[in-house]
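Below is one structure, written out as structure tokens; the observations come after it.
Removed from the display is one protein chain of the complex; every other protein chain stays in position.
Our next item is chain A:
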Amino acid sequence: MKTVQTSASSTYSASPVQQQVVRSLKKRHRQEKLFRFAGMTAVGISLLLVALLFINIFSKGLPAFWQHGIELEIHFDPAVVKISEQPVLQAGESPQAFEQRHLAWRSEVGMVNFNRLIQDALLKVIPDGAQHRRDLARIVTSGERFALRDRVIANPAIIGQTQKLFLLTDANIDVWLKGNIDRSLPDEKQQLSPKMREWVESLKAEGVIQNRFSWALFMNPDSRSSLASAGLAGAFMGSLYMMLIVILLAVPMGVAAAIYLEEFAPKNKFTDLVEVNINNLAAVPSIVFGLLGASIFIGWFNLPMSAPFVGGLVLSLMTLPTVIIATRSTLKAIPPSIRQAALGLGASKTQAVFHHVLPLAIPGILTGAIIGVAQALGESAPLLLIGMKSFVASVPSSAMEQSTALPVQIYLWQGNELRNFFEARTSAAIIVLLGLMLTLNGLAIWLRRRFEVRW
């Protein structure tokens, strides 16, 4: 400090202002360095946290995309599968009557003991299985008997044939083979009996039990009676229905509201009030929309609980302000010269907006809409309040049927009591959800890059 001052004053006589500048220089440099350092640390820490999150989720979740199953020669023994002929539509029969007969036939097929087929096939690969029937019955997950039933219903001609099928093993076998349970624990702490562990190990070595890509995770709905076959199909369809409703409701309504407010509405106290309220609405916590949905849509309108339709309505309310704000800022960014040129050539106000301004604003509107939809896709809090956290074991076939959603499915799996299996399954579900969100956001970025016009 001293040296700077003396050298400065010795070479030329500086004014008091210059002296002050020189004196404060070091301090200002220090402050700048400090700020840069703080900024870099902030970036570093946030990157580290994101990396930690991803490493944690991916290291747990990626193995769950592969799952152990057993390859068995299933003989559809006519002695076990004793069913009558599949009904065919007869001339002059009404569709309802045929449907009744078909239903009765399906119930009859449902009565067949398909476990017997699985056990017979298992006995061929496990010679000493007959002495340990109880253990034998636990090898293939219980839901696979319905897979066999569905095969027979789809094609009764397979009765009498032998088919090589890949059936999922019990969740605890998958846990054991993946090492998700401490193998050194004593027998009474293990989920599998010593006999089962011995079989499983040797079958795995022989290649009868294999770790294959888990289609069940994507093709099956949730399951609790057969944990190994629990999948995301039901939740995915539920989320899809809700997204469709959000796109159909929130996007057109939001865009129309924004166009009116931005291009047509008079600027007065009332529109100011509307604008302030829209901005406030965007800041309302999502759980509040859930309460609103539960009391209005379910309480007053008597809409069913757990239905994606109600979920879609609630999420639309939540997404609406996002869409309005994004659309308005896009419209604001279109230069006035476009409107003026159109008006100058004799276009009406509506023509100017819809023929000239709106087409230029489309990329921005789409981006806003997609980001709003992605936000809605990841939302879970309001859905819990309208009953969408229920266990649903079927894939919904319409938006009025009970369903869950992807983020809620994550919540449900997180609460499943078989922790060893579902910790990985939950992380896999998170990866699927993250993948969808990234795809949507990527689409938004691509649209913006591709179509955006810079002024």
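Brief remarks on what is shown
Please note the rule applied: a contact is a pair of C-beta atoms (placed from the backbone, for glycine too) under 8 Å apart; a residue touches a chain by one contact, two chains touch by 3 or more; residues count from 1.
Operating definition for what follows: contacts and distances are computed from a predicted model.
From the set "Aspartyl/glutamyl-tRNA(Asn/Gln) amidotransferase subunit C", "Regulatory protein, luxR family", "Putative phosphate transporter" or "Sarcosine oxidase subunit beta", the protein name that UniProt assigns to the chain left out of the figure is "Putative phosphate transporter". Residue A:Leu249 is the one among A:Ala233, A:Leu249, A:Ala265 or A:Met437 that touches the chain not shown. Listed residues A:Val80, A:Ile287 or A:Met400: the one in touch with the omitted chain is A:Met400. Taking the complete complex into account, A:Leu185 is the one of A:Leu25, A:Ala130, A:Leu185 or A:Met219 that touches the chain left out.
Residues 103, 106-107, 110, 142, 146, 181-182, 185, 188-191, 223-226, 248-249, 252-253, 256, 298-299, 301-306, 309, 354, 358, 387, 389-394, 400-402, 414-420 are the ones on chain A that touch the missing chain.
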